[in-house]
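Below: one structure, written as structure tokens.
What you see is the complex with one protein chain gone and the rest in place.
Our next item is subunit A:
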Amino acid sequence: MELDKVKLKSFQVLGWFSVIAGIVALALLNIAMLSGYDLPITSQLSFWITVILISGLISLSNRQSRSLGFWGLGIAVYLAFFIAVIFILGWIIVPFP
């Protein structure tokens, strides 16, 4: 019974971690873009996505933390889409090697 409670709690913690990590990554991305400086977040985005994705996927396996997992996954998918768009379009709009 106690183990179940611990399991449930840890799934919820992972779910919240996934969501909060996603929100922090988005906030840092906003700061980097609005300030115009090349902050470390832009080069570490793939690391952030991996962390959000893994914790989000784990929290999906429990019914209580599933909605949090979906939020985390949604943010991770958005960040991955953002990287892909910026990389491909950046290659088109900047003609220099």
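Note that a contact is a pair of C-beta atoms (placed from the backbone, for glycine too) under 8 Å apart; a residue touches a chain by one contact, two chains touch by 3 or more; residues count from 1.
The definition used in the following text is that contacts and distances are computed from a predicted model.
Taken from the listed names "Putative anti-sigma-M factor yhdL", "phosphoenolpyruvate--glycerone phosphotransferase", "High-affinity branched-chain amino acid ABC transporter permease LivM" or "Biotin-independent malonate decarboxylase gamma subunit", the protein name that UniProt assigns to the chain not shown is "Putative anti-sigma-M factor yhdL". Hidden from this view is one chain, which touches subunit A at 19, 22-23, 26-27, 29-30, 33-34, 36, 64, 67-68, 71, 74-75, 78, 82, 85-86, 89-90, 92-96.
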